[in-house]
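This report concerns only the one structure given below.
All protein chains but one are shown at their positions in the complex.
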């Protein structure tokens, strides 16, 4: 028994092995083609797997049963997310990938029925994709109150102007939700911005480029867009929630999103440990003397396993708390897992690569993909340093 | 709500604040005198607090109600242990201090009724103290199968000869349990030794010295003895358990002992964080600019808080597992917490000292006591490196 | 004055600013095109810069004046190498790039006049490129005595069969030097292999692929080949040095090569620190509050600067020693700088990326190139762990 089984109810106990088996049998074999090859070229095979997931009743685990999902609670979905994290394709196959999952949540809670019908429904069904345009190249992402993108209301339209980047998966998406300043004079800087849905066939919108990240422009879902809004007009009814609620919604969106990311990172760690152990057992320094006999490598395995165990506990506890008390109450817990788990992620990947030697830096394993594309884990959603300050200041409040 | 409250039942919810209050109100104020001054000299005051603990119904939380305790399960006692750990005197006041608590457990499970009546009863009542003689200066503690101490059975007596050290609290103890080789020819090195109870007024026993540890010989309970057995004769009925069961019993003893130590270390961390925060708020670099405004200090607070949260989860989970499945099933979990928590302990103490500046290295706070006397945490009960190997080899088994 | 100026003679004092200026003015501006774009496509511009270097009298600083170079000693060349390391193109422009520089050294010392005329001369002039085939996918690079590639002498030919990888820059090279077993029965495993020059238009040789490294296959000089030798016949006079001297020559080659790499890494660190400081000064968290005001970022800058200073001293000292006493005498020093400097390299790059935030993981700076392609620094030429053992065992010899 693994510690974490303490948290597993009967429903999960049946589900998790099915997800595990699906990932191992169907998804991992597709990695070389879809992750290192062309994601777009692999879409037909990916869609086949999505169909299989639908047929198996495993599709969209995060959605309510009414919406075609499995109706899992956040802590239960977290456990599924850990398994899906073992492949870069995992979440996508089951239609619970960022940024779409966050947008589903936003639209579900705060969009009009009309927007839901038009955008949420096909999004939930996996027929379209979406993106989220918040970060701006000219402002430090660690202080989100500074935004230059504006949405000026004239009549029943917003006219949006601005420059965003790290709009992940913009390439091929059907719509974006954009964060734009609607009330620049509001004395509270956190009440100046709003979220607005923009269909991407809008002539005022353009995808400038897929930003090359660590040598890789990516394409389609696997990309990070730099986008521009130039006199981009959308009806005011495309507003999500209320005017000035942009930050409040962003915070709401971040809580479950952090759980999702952290459990995905833990899944990555498990895969990295798995690869590390396989390599340590099979690679020989001298005949009959495998790498696994080296104490340094034993240290790395032990430290990775211990770290992942600790990380998993912290994230599951945070998921429980969000479920019970809401994201706001769990704010410092969410900051805590952000920096704690990303640190363990980077260290575990690094150790696994080192155990693989020269092979570890090639694309013959999946490690090099994560080494490059998860370096951002310590940066996106606020750099670790910001989250440490959040936790410290909260801790110090009791002493003031 | 703290994460960890998820594990707290109603009984605990009432008990824990009472222990917390007792520690803060009665025990911490006695520290300067009993920890930095003379422990022996402070014994009358310590006994007063023990009486108060008895009166409050808080004494010996680990013992069954029948034996005068509170009948707490291991996980519940772990939570109490965390609070008691906030002072070096905490466990002693409530008579649940190492090494006595381990000896109580051993005698309770494996001693004859006669030994129980004569030794266990007064030990449980706090009337006598005991010690445990295992480590030998001539052999690496990390490989316990090498022991030179022998117990030769002649008639109805064992004749014990050997040299031990780190026999903690030997000074003033009434008896020791000694680990000695009774079957040197046994092909299984783990079945050569036995545990035997030796009353310390035995003429064949001598306390060579209290070993000066980090500049401090200590005295009475707060000491680590070097002891000798020279033709030390004890009746064979003083055997604990069966002959050749020494290692099996030692392993059994270690499991709950590790929980005890780890939760105590977590209590130390909490006290260190508490002192660090108080100092950070009150010490000014410039008028109006407290240390707490420095980002480095915020980082240290955040990293300490996160580490302690993670450590607590791991230890409580391990306690649950020992409770449900026994120490043997939880063996690698026990190794995991040993090195994971000791690392967090050392880092947290170190950061708290640094935040205190010059004050941190003085004996004006309790930090310097722990800095010195808990450096051993990475060494005793097997150095961290050994436990990392245990976890690694267990992890690798699946791949062999 | 920088510490290191203590080591700078008059000649260098004039030369170094000229190299610095060349790198800043001519090479760095070409990076986006040649490093992130197509190296092959940029070759015409690169050749223009080589011509400029020749005209400026800066070309091939490592070669003797007779051979068209500057006749610098190893320590002096190390100082040039540090400057060239500031760009991934630096060494190439001046024709002192690995693996060609190592091959020039080998041929210069150990090749026949015929081979020198045919291969060394055009190599020194920058008219052809070369590669070095040693590492094999089936054997741990950390224990080079295991090699499967064989060269069987039949008549006046060697027939070579084997599989190599990480044959850097094979794509487009004119010849390789291959390490192959010529005397498999030799009781000394370090005397079994020889080095043989193989022209790459040989029908028995094939480039299987440019190995994708961290998402990047590369091309031409900027690539790492997987190559095969199938009944590849070369005349016996293509032997470099003597039969069975493969390892001795490899060791000889490694010493100056390590200096070259380490100084290049230090150059990378300096560029990373430069970028980190520029970013810290220019990026604002709030108006008027640059990143540089954050203590964490100050810590990173300080730790990077201190580490680089220390690293530079160690490497220069080692270069002096190789120059005076030979690579063999400096063996443990060479192992020391390998792991000491690669550690500082990785940490410095990592900190600089973190200071850049999201920008740091894009290809809009050169950092992401090094983050990916220098991860191998802890692996190639023997993983750090092996070099630590070398140093430890040498240190322990005095105590045996």
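What to note about this one:
Each chain gets a letter, A, B and C, in the order it is written, and its residues are counted from 1.
The criterion applied here is as follows: a contact is a pair of C-beta atoms (placed from the backbone, for glycine too) under 8 Å apart; a residue touches a chain by one contact, two chains touch by 3 or more.
Bear in mind the structure is a predicted one, so any value in this text is a computation, not a measurement.
Among C:224, C:321, C:356 or C:372, the one in contact with the hidden chain is C:321.
The omitted chain makes contact with chain B at the following residues, 36, 135, 137, 140-143, 146, 165-166, 211-216, 283-286, 291, 294, 296, 353-354, 357-364, 368-369, 371-372, 375-376, 378-380, 383, 385. For chain C, the residues touching the absent chain in the complete assembly are 1, 3, 6, 273, 277-278, 280-281, 292, 295, 297-299, 301-303, 305-306, 309-311, 313-314, 317-318, 320-321, 325, 333, 336, 339-340, 385, 387-393, 395-396, 398-400.
Take chain A: the residues that touch the chain left off the picture are 294-296, 299.
The rule is short, and it goes like this: only the chains that are shown with their structure count from here on.
The innermost chain, defined by the distance from its C-alpha mean to the mean of all protein C-alpha atoms, is A. For chain C, the chain with the farthest CA centroid is B. Note: centroid distance chain A to chain C, computed from Cα atoms, is 38 Å. Taking each chain's centre as the average of its CA atoms, chain B and chain C sit 53 Å apart. Mean C-alpha positions place chain A and chain B at a centre distance of 43 Å.
Touching two or more other chains at once are residues 295, 299 of chain B.
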